[in-house]
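A protein chain is absent from this complex, but the other protein chains hold their places.
Each chain gets a letter, A and B, in the order it is written, and its residues are counted from 1.
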Amino acid sequence: MRTGLLKGWKVRVGLSVIGFFVLLAVLGPWLTASVPGLDPRANDLTAIGLPPSAEHWLGTTQFGQDVLAQTIEGARGSLFVGFLSAVIGTALAILVGLPAGYFGGRTDSWLNFLSNLFIVMPVLPLILIVAGYMQGTGLWVIALIIGFFGWSGGARTIRAQAMSVSNRDFVLAMRTLGEPHHRLLFHEVLPHLTGWIAAMFLSGVIGGVMAEAGLAFLGISDSGAISWGTMIQAAQQQSAVLRGMWWWFVPPGLCIALVATAATLVNFGVDELANPKLRTVRRSVVRRAQQTSVGSDA
Amino acid sequence: MVTQIMSDTDHDDAGTTAARGADGDVLRVTGLTVEYVTDGDPVRACADVTFTLRRGEILGVAGESGSGKSTLITALTRLQRPPAVTTAGSIVFQPRDGGAAVDLVTASPRALRALRWTSLSIVLQSAMDALNPVMRLGAQFADALRTHDRSLGNDAAWARAAELLATVGISGDRARSYPHELSGGMRQRASIALALACGPELVVMDEPTTAVDVVMQRQILAQVLRLRRTLGFAVVFVTHDLSLLLELADRIAIMYAGRIVELGTASELYDDPRHPYTRGLRDSFPPLRAPLRRLTGIPGTPPDLRRPPSGCPFHPRCAARFEGCDTHLPELVTKGGHAVACRLHDPTQRPQPAPGTSTGGAR
Partner (left out) sequence: MTATTVPAPSAPGAPAPDTPVLEAVDVTKHFEVRSAVGARSVVRAVEGATLALHRGRVVALVGESGSGKTTLARLLAGFYAPTSGEIALEGVTVRQRRGRVERGYHKDVQIVFQDPFGSLNPLHRVRHNLERPLKLHHGVRGRAELDRRVRELLERVALTPTEQFVDKFPHELSGGQRQRVVIARALAVEPKVLLGDEPISMLDVSIRLEMLNLLDRLRTEDGLALLYITHDIASARYLCDDIVVMYAGEMVEGGPKEQVIADPQHPYTRLLVESSPDPGRGARDRAALFDADADGLGEPPSLIDPPSGCRFHPRCPFAMDVCRTQAPPRTDLGDGRWARCWLHQKTQENE
């Protein structure tokens, strides 16, 4: 199965892009500090709002900060929020969806009510209020909030899948053997949902990165932290678009788009793995099939 | 290829079935080979399949999973899709009205379209689900009828639809029903009527009664037999249920590992199965009335076509195998209209005289 996942080009491209950004997030700040000697927070008053040049490859901001260094530092912030919120959201979705689908009945009614509640809740105003109460909105808090409000759709998916797996004969058979519920849940049902969970996690990462950017854009962010969201927000506040300072907002925007695309590509592969009907006959096979056929497709 | 050994002046088969039409064969399949193209070696799902279908005859094709019977069906009807590919052989269809014979393997999609429904139709196991759920039954019949006969008016087409439904025992006013309003058995009968709508000469049936109960199965088959008598179409009937074929078919082809291993009339196969596999298969069905004895089925499992056994594909499960069965692939040899691919019945290969009865389940 594992080798099958890596066979598709979509998954390989997606994984390498995500891998690149993760590496950037982990090693990047150290690289920027040591190799070109850049500091994303330093304000260089001699270089304010400069376009890309040999000295500043991606130009500088209105505050004289190096955009390349900021983008690299921002990868750390954005991916941290993305991954942490995805972990929280996925964990909550499993916690609610799995028992709902497995036990059914009254348990299901209550848990399903809960996830429906979170689906219809006006999330954005709530986040604004919660963020207002939470003093000092660090990236941790942002990620927690995004994860806490973003699990309900996933829970419904998990519930539906858990329900269908729980009704399969092998779960019934193991129950008849006397397996306790926790074993059935985690050893029989849950492993069959890994595809869905992986897909959910990846879309959670995309959602987290985007939500962080969106919240930062609305001013809900940690002013001290650097993420792609805070970069875009700063650019927007300084009317970078009107001034034609494209080098300020294009790099973080592009990075967000790239990460989202990469995660989506991996998702396609995971989907095909979880749902064999989506698998397409590989083109090389079709071509060889046509060559060997005695039929009329010449 | 079929080796015809004319040891005795055969054609004793001239009068074995009343259903045999006067004007010869409707389908002649020669050396048909179908492979599944994979990354590695191609998997040969049908190998060198040769048979003829006489006009108005019911030819049963029996086999287990992996015997290639479903592959054969999709190849016959050209419904196959990559990675399945016909790599050799021909399927020559001879129209009744003396028109030019068509090789279905090389026919253009356009020529195929002209043949489908009017000359050649198919009933699948899940045919009951093949009906369009949002169209009234009659409308689906009218559609099919009018595609092939443009001059037919709408009202006439609906009237014809009601007639067709009546032939399979569904009252004509049901034409206004949607498929979901009918039971599974009725839908299956309706789909058979739909397959017969344009008066085909050849109907390919792939396990058409596996999804229905025995009582309904008997009703459906009785109707198919009755319709065949009046309409004169030929049937290729594929199923895993040999006991059913023995009652229904005129001739039966037994498939194993993609090859026809025996082909003969139903009574020949029941009374005197020559291939050890046929014998084992026949003895895999406990009798309904005859005295019970202990039966053993066939030991082992059907072969994996990705790794076919060498020589005769049946030899690992065969109780009558002898020297050379694991290296020599037996050819299908016809003798007196009864063809068998087994070295026990090949005089040039046979180790000792007449070991024919040493096989089978009696113990």
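Just a few scattered comments:
Definition applied: contacts are C-beta pairs under 8 Å (C-beta built on N, C-alpha and C of every residue); 3 or more make two chains touch, one makes a residue touch a chain.
If you're wondering where the values come from, they're calculated on a predicted model, not measured in any experiment.
Note on the undisplayed chain: of the listed residues B:A45, B:L59, B:L164 or B:L221, the one touching it is B:L221.
Within the set B:E247, B:D272 or B:E323, the residue that contacts the chain not displayed is B:E247. For the chain left out of this panel, the touching residue among A:P191, A:G224 or A:G244 is A:P191. Residue in contact with the omitted chain (choice from A:A54, A:V120 or A:L177): A:L177. Remark: the residues of subunit B touching the chain excluded from display are 64-65, 169, 183, 185-186, 213-219, 221-223, 225-226, 240-244, 246-247, 270, 280-282, 284-299, 301-302. The missing chain lies against subunit A, touching residues 168-174, 176-179, 187-188, 191-192.
By definition in this document, only the chains that are shown with their structure count from here on.
Look at where the CA atoms of subunit A average out and do the same for subunit B: the two points lie 53 Å apart.
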